[in-house]
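Missing here: one protein chain of the complex. Every other protein chain is in place.
When the chains are written out, they are named A and B in that same order, and each has its own residue count from 1.
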Amino acid sequence: MSRTTSKKRLLGWLADAALILYFVFALFPIAWMVILSLKPANQLFSTYFSFSPTLDGYRTVLGDSEGIPFVRFFVNSLVVSLGAVALSLLVGLPAAYASARWRFKGSENLMFTLLSFRFAPELTVIIPLFVLYQKLGLFDTYVGMVWVLQLVTLPLIVWIMRSYFADLTPELEQAALLDGYTRKQAFFKVAIPLVKPGIAAVSLLAFIFAWNNFVFPLILTSNEAQTVTVGALSFLGGDRPKYNLTAAAALVSVVPPLLLALTIQRYLVRGLSFGAVKS
Amino acid sequence: MSTAVALRGIRKTYGKTTALDGLDLEVREGEFFCLLGPSGAGKTTTLKTVAGLELPDSGTVELGGKDMRGVEPYDRGVAMCFESYALYPHKSAYDNLASPLRSPRHRLPAAQARERIGEIAELLGISALLDRPVGRLSNGQRQRVALGRVLVRPARAFLLDEPLSHLDAKLRQQMRAELKAIGAVQHTTTLYVTHDSVEALALGDRIGVIRDGRIVQTGTREEIWYRPCDTEVARAFGRPRINLLPGVVTQDGGFRSADGKVELSVGAQAAPGTDVLIGLRPRDITLRGPGHELTGTVYVTEVLGRSVEVTVRLGEQQVSLVAPRPDTTGLRPDDPVRLSVRPENLLLFEADRPERPGRRIEKSA
């Protein structure tokens, strides 16, 4: 008896050890970036773990002193990601509600068209847009970016919000109608407050995906509307690699998604598994 | 008396299933009308059709004599209590009750609203719960809040969908007694849906029996009790259930049971030889009373408080009866026993057929 328990305990330790090993693999790169970003330029290639830490890397990156306007990229990322999420919510919430509440022609078609965007190679749409945007003057603009990011945010918001609305019994809105409220009031006073957690979770998830997007800004922007994901890469260019600056830029650009991820971790997990399992 | 609610030829289908199949229903002004039927019969759909929450495929809904086609639910002026309660889970009990009184159509000044909500809460025994969020109420408490949300406001008609079903037995009995005494209910037309025949008999000024999306019988409780239109309606009312003994109509319009052991003269208005069922309500059979007499042996007895249910073997059939306890003292299984039943309490039905339950046959006597 005691032999099996001690064997069990040993296995338990081994399992925990394996888990820790995976998390070392998962977290070490992030930790290493922090280390790298704090290194002074002259110790970049001569040291690994012991060096004299400095914030110079961050000062250079955020001070735009390498000719790379990183702060502007950061603001651009904020603007286009927020804009894309806002537009998707504005347009997607009514659509999600309608397709959850009424079965009607075209609704399923729209839903599956949206879903198929998820599996289309981005370049199929970007290359024509690259040509089109040049003609329309949308190349390297916020409007152009917000438009194309709908490809990322709209399907996510519509699909997840649809299942949230579908889980909400229609009798609540019916009760509101009989209480004397109009359909619009029933939607805003009953349905919306009840799916608020869903809206919050899906908006943040959509924001993160929009923020993390790389192909769209890579091809459809050049300088004015460029975002951090493309911007961070430009520190790797040049004759002498500035690894500490690259690391600092990379870290700065992952701060918003990581902060969101850590604070609302549970909702995100729910949103992720929800979206994937339901579709 | 004028008609408050009228449904004519309502049909409603969901895909391949038919919920309402040509339903006709009239509720009079100020009346308390009970709609009784098993689950899936179309009771809730009927209420929602009246409320305008479901639109019928065909047929008309009239409220106060006006066709309601194209009139939105919030313009119909009816209040409904949902079986699922449909309380707003993000609000307190008070805010749920206040919801109609804050809407553009039934708005009251806040002070008046508070007073009105206080009255209703008092009436329903939920005054102490008003501050609680709905999520922290028991099912019975939620049901009373849902009922309160209906009663708190003026309405052309109240539509109540099983409003007492989730209360515990004692509270249900109490509420059943009090419901009709509530002022608002007294002067408002009420359409009350239930699957509980006791509730329907206790509450309904008139009762409509719904089955498979149609009303099969409408009438006062006496009409439904004494002249049920078919065996199924007869079975629906009364516990223990009505005894139905199979047999045939004899030459002189009497009844003879299938095994030939029971003969009763009933004056059946049906051709001799017709297969029939005779109905005897357990409470109409006595052990020492006047009327037809039948002899059998005791099969089993079960005490139901002050009365006793006795199951008696009559030839190959069994009938149950309910007698006062003193009448049954000393009865043991296999004791011979004499039953009597008054001829006017006998009900006669055609035999049940697979496609429909047997209809009642008139008696000449």
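A few remarks follow.
Everything that follows uses one rule, which is that contacts are C-beta pairs under 8 Å (C-beta built on N, C-alpha and C of every residue); 3 or more make two chains touch, one makes a residue touch a chain.
Note that in this section contacts and distances are computed from a predicted model.
The chain that is not shown carries the UniProt protein name "ABC transporter permease", picked from "Multiple sugar transport system ATP-binding protein", "Spore coat protein JA", "Na+(H+)/acetate symporter ActP" or "ABC transporter permease". Note that of A:L10, A:L55, A:V75 or A:L90, the residue touching the chain absent from this view is A:L90. Chain A meets the missing chain through residues 12, 15-16, 18-20, 22-23, 25-27, 29-30, 32-33, 36, 44-45, 48, 87, 90-92, 94-95, 97-99, 101-102, 104, 106-107, 110, 113-114, 116-117, 119-125, 127-132, 147-148, 150-151, 154, 158, 183, 208, 211-215, 218-219, 229-230, 232-233, 236, 243, 246-247, 250, 253-254, 257-258, 260-262, 265, 268-269, 272-273, 276-277.
By our rule, only the chains that are shown with their structure count from here on.
Centre-to-centre, using mean CA coordinates, chain A is 57 Å away from chain B.
Across the interface of their complex, chain A is touched by residues 48, 51-53, 72-74, 78-80, 82, 84, 86-90, 99-100, 103-106, 149, 153 of chain B. Contact residues of chain A toward chain B in the complex are 169, 171-172, 174-183, 185, 190, 193-194.
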